[in-house]
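For this view, one protein chain was removed and the others were kept in their places.
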Amino acid sequence: MNAESIAAPVRGYTASKDQLLARLRRIEGQVRGIQGMVADDRYCIDVLTQVAAIQAALDKVALGLLDGHARTCVVEARSEEKEKRTAEMMAAVGRLLRRG
Amino acid sequence: MNAESIAAPVRGYTASKDQLLARLRRIEGQVRGIQGMVADDRYCIDVLTQVAAIQAALDKVALGLLDGHARTCVVEARSEEKEKRTAEMMAAVGRLLRRG
Amino acid sequence: MNAESIAAPVRGYTASKDQLLARLRRIEGQVRGIQGMVADDRYCIDVLTQVAAIQAALDKVALGLLDGHARTCVVEARSEEKEKRTAEMMAAVGRLLRRG
Partner (left out) sequence: MNAESIAAPVRGYTASKDQLLARLRRIEGQVRGIQGMVADDRYCIDVLTQVAAIQAALDKVALGLLDGHARTCVVEARSEEKEKRTAEMMAAVGRLLRRG
């Protein structure tokens, strides 16, 4: 056990695999919840509020994944790989901004 | 019965309740798919591409709901209600733009 | 002078033409400000913060325009026009969500 494992700093968007999976399960539940609202003819504005909440939750998942990519795949890549990894990361951010 | 009720035009974002539910079930499946990718340690960029695809699918759901809201709750509302309905719709669009 | 001009409700996103123009002039100034930051080699993260601020300001302009469209072009359109106006409005929201 080294110093780092004792006092790992809590960082903004960093998420462990377990945290990511927990968030995704919660999002799956939210999507099912919206199906119920639509099936019950709930007021469209309330359904839209839930859709926006899921989008925000997915953004957090995306930031957690990007953060992991930056910290490992980019920063720790061998020199000749860094270029490619960075380009992939930017393309991914571009897709997120344009949403798909 | 008039011509329009016989052959309702297929319009941009308009979605029937069944179509909305079908889209939401597909989105639920996509969210589960991402859980599998994370569990299997798939390459983060590939997972991010799937997240962006879900965001795009949710945007389509949101536009279908907004369209329904505009066509029924706003346009067909009684005069004194139109103001309130329009304000609600704009607030919903604002939440979608800010994503939550 | 009628009752409405005495007590016009302050509404969420509604903006007068003068307010829209004032906001757009401020945004123009912000864009020029960013040019100065880039020319002076200011730290990229600080420039990005300004870009995000302009995006937020443009979203507010867009919501003001949409609100005006909904209140006048859609709600007050003749029956046979409402359909077309609503479809145009949804297409515009779609472009804003996908950003262009």
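When the chains are written out, they are named A, B and C in that same order, and each has its own residue count from 1.
Going forward, a contact is a pair of C-beta atoms (placed from the backbone, for glycine too) under 8 Å apart; a residue touches a chain by one contact, two chains touch by 3 or more.
Since we're looking at a predicted model, the values are computed, not measured.
Among B:23, B:60, B:82 or B:99, only B:99 touches the chain left out of the display.
Against the chain not shown here, chain B presents residues 97-100.
Counting the whole complex, the residues of chain C in touch with the unshown chain are 17, 20-21, 24-25, 27-28, 31-32, 34-35, 38-39, 41, 44-45, 47-49, 51-59, 61-62, 65-66, 68-69, 73, 88-89, 91-92, 95-96, 98-100.
Although one chain is not drawn, its touching partners on chain A can still be listed: residues 9, 11-13, 56, 59, 62-63, 66-67, 70-71, 74-75, 82-83, 86-87, 89-91, 93-94, 96-98.
The rule we apply is simple: only the chains that are shown with their structure count from here on.
Multi-chain contact residues of chain A (touching two or more other chains) are listed as 98-100.
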